[in-house]
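Input: one structure, supplied below.
Excluded from the complex is one protein chain; the other protein chains are retained at their positions.
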Amino acid sequence: MFAIDPLLESVDGSAVLIVLLKVVVAFAALMIAVMAMVWFERKVVARMQNRLGPNVAGPFGILQTLADGVKLFFKEDLLPREADRPVFRLAPYLSLVPAFLVFVVVPLGGDFSNDRHGVVSWFGKETLVQVADPHIGILFVLAMSSMAVYGVMLAGWSSGSKYPLLGSVRAAAQMISYEAALGLSLLAVLLNSGSLSTNEIVSGQSGWNWNLWATGVVPFIVFFIAATAELNRPPFDLVEAEQELVGGFHTEYSSLRFALFFLAEFMNTITMSAVIVTLFLGGPNGPSFGPGWLQAILPTVWFLAKLLVFLFVFVWLRGTLPRLRYDQLMDLGWKLLIPLALGWFLLLAAFKIGQDEGWNRAVVGVVGTVVILLGALLISMAVGTARARRAAVEVEA
Amino acid sequence: MSSASDFLREYLTVLILGGVGAALVGLLLGASHLLRPARRQPGKSLTYESGVDPVGTGWTQSQIRYYVFALLFVMFDVEAVFIFPWATRLEAYGGFGLVEMGIFVFILLLGLVYAWRKGVLKWV
Partner (left out) sequence: MFATLLQATGAGDKLVTPEVPWSHLAPQLILVVGATVGVIAAAALRGRLRRSVGAVGAAVVAGAAIVSIIPLWHRVSNPAQGPISAVNGAIGVDRFSLFVTALLCAAVILASFTAEAYLQREGLDGPEFSLLLLLAAAGGSVMAGANDLIVMFIGIEVLSLAVYVLAAMHARRISSQESGLKYFLLGGFASAFLLYGIALTYGATGTTSLLRVQSFLAERVLTDDGLLLGGLALMLVGFAFKVGAVPFHMWTPDVYQGAPSPVTGFMAAAVKTAAFAGMLRVFVVGFASYADLWRPVVGALAIASLVVGAVMSVVQTNVKRMLAYSSIAHAGFVLLGVDAASAEGTAASLFYLAAYTAMALGTFAVVTVVGGSGDGAHTLDAYRGLGRRRPGLALAMSLFLLAQAGTPVTIGFLAKLGVIRAAIDADQWALAIVAMLTAVISTFMYLRIVVAMYFAESESESDDRGELRIPWGVGVTIGVAVIATLVLGVVPGPLEHLSDDALPVLVAVDGR
């Protein structure tokens, strides 16, 4: 099974061509998207703050990112004397490559209505408008977003400097805390789709049967908050809180290496938005009309439109919300999101099985709600007494 | 064409993209290395500490609480890994699976409540 021969046999030119084409196109698209995203963010935030934003390089300043990139490209690269050199050099790769790879499993287009599973025909070969569709696409997304923690952690640790170390330890703790919430809120999606493959998940959402409402909104909210924290974006940007940590884990990085971290961050924002669209908003699903050529590109248009909404929301959050304190961050993750995701997931599972086994829906709903309320009551009682006692201790002291 | 190689081919594509990504990063870094100036001075390679000379080494001890959160994370991540396969084949296991998974999740939630009550989750 693991011999190389069957893997490559019966591979003809067009198959290779398609794979290469997909890789190159995905790559180019992602890079351009990142450039545009940086410009978009700066422009939108500037407008929200009543500024103009970049407006010199190119029309509307759209080439600003390119200009910044070129500048950083020619800057001197500094390696701190205290740094662990191999690891210091490795960290940007570990940050950027997983960011690329998440994009692999996102379906970017294709017709998913009427059980067509997004299959399109290119060069006489049936294929999907996504780079690859592994069985365990969702687990792959989780794995890659965990890999990103390595990049951050190793970058901070190998710098041999205090601020980066503090920033990276904070980052690691934050990312793993919300990673748990991320994974648990995903479970609700899996209940609906019954598969880990992203293609299957999108197929299951065809015909406006989006997971957003099919799972009852709560998992979506949990996932969105957890994703924001996972991305270290405001209001969860404690990792690089300038006022406290100078720049966080990348304080000691300069020149192109710094640019790579920057790139990875924006790339992660885009891919995570794409994952949210895939999981909860039906991916490329949408109304189809018009002539054949329009029908062929409409799914991609819908996908991009949904993506843009999320990108805007991320920027909006940055423009609006102040940063959380670290204890608030941990409280939100562990004491609210994780129990909520788990409880909601169990309720959904009970409903699904109740439907399957023909139990009375109302009874399932009532029993499930009672159980969850009871759990919430227990937790709040446990915490409540603790808080009361702490207050009492403070009064005594 | 066996399904096993189909299965593996998907990962081959992923591997190719990963390789291309790593190669691109390497290429950029290499090109930049050739083009950018390199004027070494001792001051430049000092670590940054708000503008003054660094005190002590950069590797300091960090709070033990981070470690506790790491342990809790492992617990919940492993839990999620166990739930994933069940969630994808929910109907196949029926009510029995629901009860079993309910017990499993309940015990883990008890663990979270216990940690909570013991003040582990409180960040000071």
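A few notes on this one:
A and B label the chains in the order they appear, each numbered from 1.
Just so it is clear, a contact is a pair of C-beta atoms (placed from the backbone, for glycine too) under 8 Å apart; a residue touches a chain by one contact, two chains touch by 3 or more.
Bear in mind the structure is a predicted one, so any value in this text is a computation, not a measurement.
Only one of the listed residues, A:A28, A:V119 or A:A143, touches the absent chain: A:V119. Mapped onto subunit B, contacts with the missing chain fall at residues 1, 3, 6, 88-89, 91-94, 96-97, 107, 110, 113-114, 117-118.
Please note the rule applied: only the chains that are shown with their structure count from here on.
Per-chain CA centroids place subunit A at a distance of 13 Å from subunit B. Put simply, subunit B touches subunit A in their complex at residues 1-2, 4-5, 7-14, 16-18, 20-22, 24-26, 28-29, 31-33, 35-39, 44-50, 54, 57-60, 62, 66, 69-70, 72-73, 76-77, 79-80, 83-84, 87-91, 94-95, 97-98, 101-102, 105, 109, 112-113, 116-117, 119, 121-124. In the complex of the two chains, the subunit A residues touching subunit B come out as 1-2, 6-7, 9-10, 19, 22-23, 26-27, 73-82, 92-93, 96-97, 100-101, 104, 131-135, 139-140, 157, 159-166, 169, 172-173, 176-177, 179-180, 183-184, 186-187, 190-191, 193-196, 246, 251-252, 255-257, 260, 326-327, 330-331, 334-335, 338-339, 342, 345-346, 349-350, 352-353, 356-357, 375, 378-379, 382-383, 386.
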